[in-house]
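Reading through the structure tokens given below for one structure.
With one protein chain held back, the other chains of the complex are shown just where they sit.
In this document, chain identifiers A, B and C correspond to the written order of the chains, with residue numbering beginning at 1 in each.
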């Protein structure tokens, strides 16, 4: 990766036939659909990709298939977050062997560690990784964050090349941007798409937006409008993103609802299977009907955007 | 396992030389030390055993070595808690192949699931397991618990044979005991050793006490005293357990302090290495010195107990 | 108060006609019913008493009426927990003027303070209080606890005369009991009645049990049995307390359900009004019917206890 990433790097969902079988056809269609939207990278095996729920065998197969299909049209980033250090390294090697471009790591997430421990852990792990690394904040699921001081120290390591922030705290995002004077080439990406507009207007480098599995161009165009300072257009596209979020991500009661909503919608659109790895399950008929209705409403609004 | 377990089933720490190498000699000494205390089972790959931090290869090796060394003198229980369904099944098969007696499962711990999802997950997982299963509540680390209604439903599955409760809530423990009218053969074990006395006096079946790595007889004798209704002796032994807890488990600031304290003390006693798997590290000199001093104080008090 | 309290000190609910009017008749009947059960004190204006929801005028009226009615048959303890220091002192003075015996204080509960601040706060407040003080842990509602070291320091103040622990942590309760070597005359009371048996068997001094508004003798007899080491009887009474808790305290979905359940049951029993101060409201017809049915079931079981 010669120059810093920026733009939209969708956190790809993992099309599955069952707990341990990829939906290979769906995977290919999904990749092509996303790339056709003009995205700037592809992130697999993240939270949206149900990474922690998949067997290591399947993770290896997914990495290989995605890298082959993408074929360097955009960089492929691979999630290696794990509670076991050795397994993180194993996935990282599989990624390098398949030709992936970078790795993404959130803190180990079973027993919470202190920041000094997290700093030592990074110091031990990064030299064993064959690819450069993005660090990834997702405290709602990992309990622990890379806190500001830890991010600052990570910047001193040239093999750590950026931050994805899903902390949900815009204040933290601004604070992280404030550190860029120490490492101007470091991109900072926003996780939650509802704050993508804020992130880019504030000088952030783009987003890892789940909704870009469905409507990649929408997110790409928002980044472009915000980067160009076209506030009116940026707000218009943001309003549609809020509509997508309101329509599809809160149908279920549990925190897996976002992934379920995206997978269900992709299935309604004929892209791929919507099987969810255990312990989750796909939306059933009532919820699916709601998704269908709302997709139709979203389509009307989407068409008016002239993307 | 013909009849229900009861008594002390220590959650064994995993003696390590480095992230992916067992301390084989230490492991053998540790097992013999624990068994000599008269415990009623051995639980490996739990939280105290740093299960989630270990590679699957090492987990397999540990299971095999422990089962061989224990050689059916007591039942061996193997933790299979995982975020990936397939990997839980893989570890369960390794356990069965090595001759282990039962499995222990806490809820998948990355993205929190709802209780109905957890119930379906159990329904899908248990038929694929070659050994009977204890369910295990550890919400501080897994976010989600087997709530009361889910425990009640689990009792209807004959392959689920008991509960270990590390919720920290004595109220929940009492509520769980209240369900035993539906399944009188179901043991309920207490996690935190500070509440072992309460658990047994209330009719619980024993404890999965981390301190039994160090002083197995102390915990065994407490259970016996409490079961016999010898309140005075139970309180005396309980007071010593509180002393162990106060002396050794809160030296570090982070939540891994209990395991660090136990491993450091075992090392001071010449039993095994105190290496901690990433992202943690063993106590360093200042903390270690404190452990040594306190072990000496504990020894004086311990000897007066005439165990 | 000559000697340390022990036994059951019910946290009395506050019978109301509306947000700012006492149900005077109900209050008198309630007090007599509770005292007839042989309790060892009466605690008003606590969490169960909806203290923080009541106007200062009404708090003053309540203190006066309760003290007059009790007329020194048992000690009256008055809650002075407040976010405003000056108002705590004002309520304390009203309590002294009415002849109350002691005060009860949880940490100020709007903006969380550190333990050193809490220690200074106690140091400033206690000299201004005309009556001795119990400290009270209720972290679920106050965010902050009197942590162990703060409790230890509080023991050095002769005007602080005991602890009520509603932390829900039996481990903390044991740790607090462990401090009594520094102040043997200090009673430690258990809040949640589901853990009353554990508390007394462990050497605690009694309970501030909400259910003693309804069935005071049940709780008094449990304390007596546990103190006498009569495990079988203690467990039998404990089982009934668990039944009361399961039957009446979790009917509503919100955390006020315990108080609503107690007030509704008292109303069904003809004792007092069940009006709840804002922002809560009494159980409506469906929930009330459930309470009625369950009270009938409880009565059958209660009668078999031969209290």
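Everything below uses one rule, namely that contacts are C-beta pairs under 8 Å (C-beta built on N, C-alpha and C of every residue); 3 or more make two chains touch, one makes a residue touch a chain.
Just so we're clear, the structure is a prediction, and the values are computed from it rather than from any experiment.
Touch, as defined at the top, links the missing chain to these shown chains in the whole complex: A, C. In the complete assembly, the contact with the undisplayed chain comes from A:198, out of A:28, A:120, A:198 or A:224.
The residue from A:69, A:115, A:157 or A:175 that touches the chain not shown here is A:175.
Touch with the chain that is not drawn comes from one residue among C:68, C:281 or C:299, which is C:281. Within the complete assembly, residues 19-20, 47, 52-58, 83-87, 90, 107-114, 117-118, 120-121, 124-125, 141, 253-256, 277-281 of chain C touch the chain that is not shown. Against the chain not displayed here, chain A makes contact via residues 168-171, 174-175, 178, 192, 194-195, 197-198, 201-203, 229, 231, 235, 238-239, 242, 246.
FYI, only the chains that are shown with their structure count from here on.
At the centre of the protein atoms shown, by the Cα-centroid criterion, sits B. Computed from the mean C-alpha positions, the centre of chain A lies at a distance of 50 Å from the centre of chain C. Residue positions of chain A touching 2 or more other chains: none.
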